[in-house]
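One structure is given below, represented as structure tokens, and several questions about it will come after.
One protein chain omitted, others in place.
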Amino acid sequence: MSTGYFGDIKPVRYEGPDSTNPLAYRHYNADEVVLGKRLEDHLRFAVAYWHTFAWPGGDPFGGQTFERPWFGETMEHAKLKADVAFELFSLLGVPYYCFHDADVRPEGATFAESAKRLDEIADHFEGKMAKTGVKLLWGTANLFSNRRFMSGAATNPDPDVFAYAAATVKHCIDVTKRLKGENYVLWGGREGYETLLNTDMGRELDQLGRFLNLVVDYKHKIGFTGTILIEPKPQEPTKHQYDYDVATVYGFLRKYGLEKEVKVNIEQGHAILAGHSFEHELATANALGIFGSIDMNRNDYQSGWDTDQFPNNVPEMALAYYQVLLGGGFKTGGTNFDAKLRRQSLDPEDLLVAHVGGMDACARGLKAAAKMIEDKALSAPLDARYAGWNSTEAKAMLSGERSLEQIAARVAADGIEPQPKSGRQEYLENVVNRYV
Amino acid sequence: MSTGYFGDIKPVRYEGPDSTNPLAYRHYNADEVVLGKRLEDHLRFAVAYWHTFAWPGGDPFGGQTFERPWFGETMEHAKLKADVAFELFSLLGVPYYCFHDADVRPEGATFAESAKRLDEIADHFEGKMAKTGVKLLWGTANLFSNRRFMSGAATNPDPDVFAYAAATVKHCIDVTKRLKGENYVLWGGREGYETLLNTDMGRELDQLGRFLNLVVDYKHKIGFTGTILIEPKPQEPTKHQYDYDVATVYGFLRKYGLEKEVKVNIEQGHAILAGHSFEHELATANALGIFGSIDMNRNDYQSGWDTDQFPNNVPEMALAYYQVLLGGGFKTGGTNFDAKLRRQSLDPEDLLVAHVGGMDACARGLKAAAKMIEDKALSAPLDARYAGWNSTEAKAMLSGERSLEQIAARVAADGIEPQPKSGRQEYLENVVNRYV
Amino acid sequence: MSTGYFGDIKPVRYEGPDSTNPLAYRHYNADEVVLGKRLEDHLRFAVAYWHTFAWPGGDPFGGQTFERPWFGETMEHAKLKADVAFELFSLLGVPYYCFHDADVRPEGATFAESAKRLDEIADHFEGKMAKTGVKLLWGTANLFSNRRFMSGAATNPDPDVFAYAAATVKHCIDVTKRLKGENYVLWGGREGYETLLNTDMGRELDQLGRFLNLVVDYKHKIGFTGTILIEPKPQEPTKHQYDYDVATVYGFLRKYGLEKEVKVNIEQGHAILAGHSFEHELATANALGIFGSIDMNRNDYQSGWDTDQFPNNVPEMALAYYQVLLGGGFKTGGTNFDAKLRRQSLDPEDLLVAHVGGMDACARGLKAAAKMIEDKALSAPLDARYAGWNSTEAKAMLSGERSLEQIAARVAADGIEPQPKSGRQEYLENVVNRYV
Partner (left out) sequence: MSTGYFGDIKPVRYEGPDSTNPLAYRHYNADEVVLGKRLEDHLRFAVAYWHTFAWPGGDPFGGQTFERPWFGETMEHAKLKADVAFELFSLLGVPYYCFHDADVRPEGATFAESAKRLDEIADHFEGKMAKTGVKLLWGTANLFSNRRFMSGAATNPDPDVFAYAAATVKHCIDVTKRLKGENYVLWGGREGYETLLNTDMGRELDQLGRFLNLVVDYKHKIGFTGTILIEPKPQEPTKHQYDYDVATVYGFLRKYGLEKEVKVNIEQGHAILAGHSFEHELATANALGIFGSIDMNRNDYQSGWDTDQFPNNVPEMALAYYQVLLGGGFKTGGTNFDAKLRRQSLDPEDLLVAHVGGMDACARGLKAAAKMIEDKALSAPLDARYAGWNSTEAKAMLSGERSLEQIAARVAADGIEPQPKSGRQEYLENVVNRYV
């Protein structure tokens, strides 16, 4: 029985590029096969519970704009919210969703009550998931909104907060496992500092390293086979967050012996905030062997905070999915829309329209990327550019069979005077524009 | 015999805070003892040859503004430059200088000729150093200005450029060793990319890792006891540089097994470009155990490129030296002014005035930092803030003696509900303002 | 009768630079005379009601951290808030405060009820002001928090919102006049756009121009003698705000014939967000003749949003007050702390400490600026730099008595080949460092 929230809106169907129906897909045809795989299996779309169902539309200078019948602090509200959520998942035909504990149940008076409520909602979810076939891409714990976490969760100066956070994550992993979640995500929104004047960075990094090791040990102990993912973000809410970007997370994982256990969930908006492009962060994760999943939501380049908008720039998305495909595509990861409506987008239809547009843009981007790969449009010139490294002597240098003196001696002996060759950037950019 | 370039300017002396003589130190008294060490031994000032003697005053929209008698491409010019340089070092009373190969000798027609010229200048330097007592803080190779390096040095798609760069660094380390340099620096101005479309990041990182290993092996082989330093910078000249910031360099060193061999030379301006404060980068290096040296020149916060200005904001510098002192102070490192005059500062006197102001500001900053340490002004509140971690149970959590389930069980059993405590940021900022 | 909120804290006194009492002034001695005026009369400090009393400590990723007994939606809460506010004003010894309607009274169910509540609080304020001698620097209307303003107030696509906003401002000006406010401020937090796709910029600018003309006409009609001030801010909350920066506001005022009627309230944080330094915005306002007042709160240079921190960098503040003094000092304006505690600064004492530190830093900055003016430390070199413009021919060029051809003819006739002179930036920066 429908909640009626979306009125008489019908499930969104693929109608092809010429459709002008705002509630149809023009590019996302779930069953279309690209590079030997269905689009649905490539893209593995997920809806984010928090922005789409829990966010009231506030910003730092204004309060709630959205009026949702499920806003309220009771379990009835929480269940209504779940009902509407699964209706949206089904209308869109997305295979996955993601949630924080705090998104789906009202906070209880005690830890125990909060946990009990989460379990009760998990029961409710299980029924919904069975009926709709929608799956859980990842679960996560909100360790940043409650004032108890204001000075950090794992990195708090108070060990009781560390313990409280640990207990919270344990329970959220339990629930994620029960719901067959394919990943578990940690975003350290408060794991960082506001001022170094009151912060012992070395100690806090050790706390965070310990925390993550506890999580990984627990995962193995209970047989949770999903991937543990860290979501890097440089700042906001804190002035500085320890999981700054992909490269920083990699160093952190190495320091605490976790580089084989943990991967990254990369968000376009967070890449931008860290001064990188999205494809940079994806390429870095590929190079370092820690690519996991993506949050496909964009930031406004002119705003210095996380605007979490639905993606829409197809050329940028093509370059992002090109990196995803170069890395072999998603394994347990997927394309999560960690995106919120603009706070002026008040209508139920806006919720659907936003996802439809985002999914369509992703589908176009992925298809363009796949075609570039099939055509070797970029890889053929790339191979040619590095071809010199295939020589015996070059291989020997790279593998460590030559010392600095040996190389220097060869430069002198052969009178090596390298001549630069064109990098052809404009040509390659034009090539990409053939595909997008 | 003087070149006469600085006219009748006398050596710069310490005259105390009330002096209005622009060519006197008001705060830098080399022999003043702070925390048991002379200021000169704390600060270990170095003048950068390139900006101060080789830079012609150009910018992307304008050419040379400085008219120096030593500008020219002959060895006579190079020696005149050296003579004036050592006059400036002596007038200032700085203990150190730093240089790139390209700063001190004209490029030759071949590698061999360039090397021979460098050797000849090194002879000249040896004489000057013996006479003046000025020492070499570090040497380095310019692997970024010549067009052969336009697509990278170690990370070039052409292995011949890798080889050429290797030969260059070998020779520069030889010269640095001969001149008793206390460090050798690598700044990877072209080790990065302009576009991912023509770049294989994983391969280029491997090239860079191999290159650095070659350098470290060579250092040990020839018994060079100075420190190998990487200078992080996020971008400029390339769109993205691999040595982005301290945390990124740390991950890179771990990946290539070099975290015990290589340290970082941190520049304030580069910290800013990477979205960090200078003290953040210093604290990070301390936390990760790779702090080496500093380039104490500031960037304009409103300009998105490296403005390399002389430092002058004492409160910022106090926080920077506070981190340096927390890490135990400089070992082989020092305070290099990688700073250039504004291109409108045409006069010989401007060269002196800029260094005097920078050195004075550093001295004020360091003395303020030292006093805060003596007074435990920040460390006492810090210890109190983390005091909870001294309990037996907290220590057990941090050391790994408790599992996630054990911690969760304790939260449940004890009904832990942490209460937040004030972070007192404004109080601590006011405390700092007592010292600066 | 005290509310007891601040316990037994005594009024903050001036104790001189050597005091280590966190609740004493070290530099702000209200009666100290500088450039012929008392410090209190120079600085004209005001406390901002909103951040200090109404802000709950939330951020985009977390809720309330502050627990204040006056948080609540009743008039009793509002009066308790006022009582504590005036206690803080008196403990600090500040001469002024500022408020929005929404800060001081709970929103009513209707416009009329909201207005009645504001009037009732104004009565309460009148009593408090009479008793304490604290005055109103400026009043303002909150036209950005309520969802009715989500798409703009004056610039809303719905003319009813324009009307509602007009009625609100009318009432707030009435109250400001009654309370003898010395200025009335308009900050257009929603006067801008999220996307040009749904925005008619030309029309919205016309709406805003009309609105401001209505306000100015009304001011004159009722005999309100305070200054009307616009507070520029480039963005946040909206993607783009029409009152971007001082220069943009100037153009807007010219377009709508208001450049003699309206001045600017310049906030350091907003200057930074617009890519300017604070002193730039102040100098611009002086050059354009529209300087009014300041919001003396800083932004973090590494954060892309308005962090509204208490000021603490004395060198920066000296440069800011130097511009204020160059412009003749405040007339009706003053130094408002549009600053909020960090959300981790939970204690009542933090409220006091933050203001004390800010006021002290302002006092140091102003005194340094005053001394530079007395010594002509910067103005003498400046006059020398432009001295060439005192020649007869130069004056004739500038006043328009020479045509382009005449000037060109003189260049040819005299063979003019200008020789550049040093701009001496480092020297001048060192001079400033003598004072701060």
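The letters A, B and C name the chains in turn, as written, and every chain counts its residues from 1.
Following the convention adopted for this analysis, a contact is a pair of C-beta atoms (placed from the backbone, for glycine too) under 8 Å apart; a residue touches a chain by one contact, two chains touch by 3 or more.
Given the structure is predicted, the values throughout are model-derived calculations rather than measurements.
Enquirer: Tell me which residue among A:G152, A:G251 or A:G275 touches the hidden chain in the full complex.
Expert: Of all options in A:G152, A:G251 or A:G275, contact with the hidden chain holds for A:G275.
Enquirer: For the chain not shown, which residue from B:G36, B:G63 or B:G223 touches it across the whole complex?
Expert: Of these options, the touching residue for the absent chain is B:G63.
Enquirer: Check the options A:D83, A:D119, A:D206 or A:D350 and report the residue that touches the missing chain.
Expert: Spelled out, the listed residue whose C-beta touches the missing chain is A:D350.
Enquirer: Among C:V104, C:L136, C:V264 or C:L378, which residue is in touch with the absent chain?
Expert: Counting the whole complex, the residue in contact with the absent chain is C:L378.
Enquirer: Considering the entire assembly, which residues of chain A contact the chain that has been omitted?
Expert: Here the touching residues of chain A are 20, 22, 26, 65, 272, 275-277, 301-302, 310, 312-316, 341-342, 344-347, 350, 353-354, 356-357, 360-361, 420-427, 429-434, 436.
Enquirer: Please identify, in ascending order, the residues of chain B that touch the omitted chain?
Expert: Here the touching residues of chain B are 57, 59-65, 144-147, 149-151, 189-190, 194-195, 235-237, 239-240, 273, 300, 302-306, 342-344.
Enquirer: Could you pull out which residues of chain C are in touch with the chain that's been left out?
Expert: Residues touching the hidden chain, for chain C, are 110-112, 147-148, 150-151, 156-164, 166-167, 169-171, 194-203, 205-207, 210, 213-215, 217-218, 221, 234-235, 240, 244-245, 247-248, 250-252, 254-255, 274-277, 279-280, 283-284, 286-288, 319, 323, 378, 381-382, 385-386, 388-389, 391, 393-394, 397-400, 402-405, 407-408, 410-412, 415-421, 423-425, 428-429, 432.
Operating definition for what follows: only the chains that are shown with their structure count from here on.
Enquirer: Taking shared residue numbers divided by all residue numbers at the interface, is the value for chain A and chain B over half (same) or under half (different)?
Expert: Looking at both copies, the contact residues mostly coincide.
Enquirer: Using CA atom averages as chain centres, what separation in Å is found between chain B and chain C?
Expert: Chain centres of chain B and chain C, defined by C-alpha means, are spaced 38 Å apart.
Enquirer: How many angstrom lie between the centres of chain A and chain B, each centre taken as the mean Cα position?
Expert: Their C-alpha centroids are separated by 36 Å.
Enquirer: Please output the residue numbers of chain C that touch at least 2 other chains, ranges allowed.
Expert: Residues 65, 302, 342, 344.
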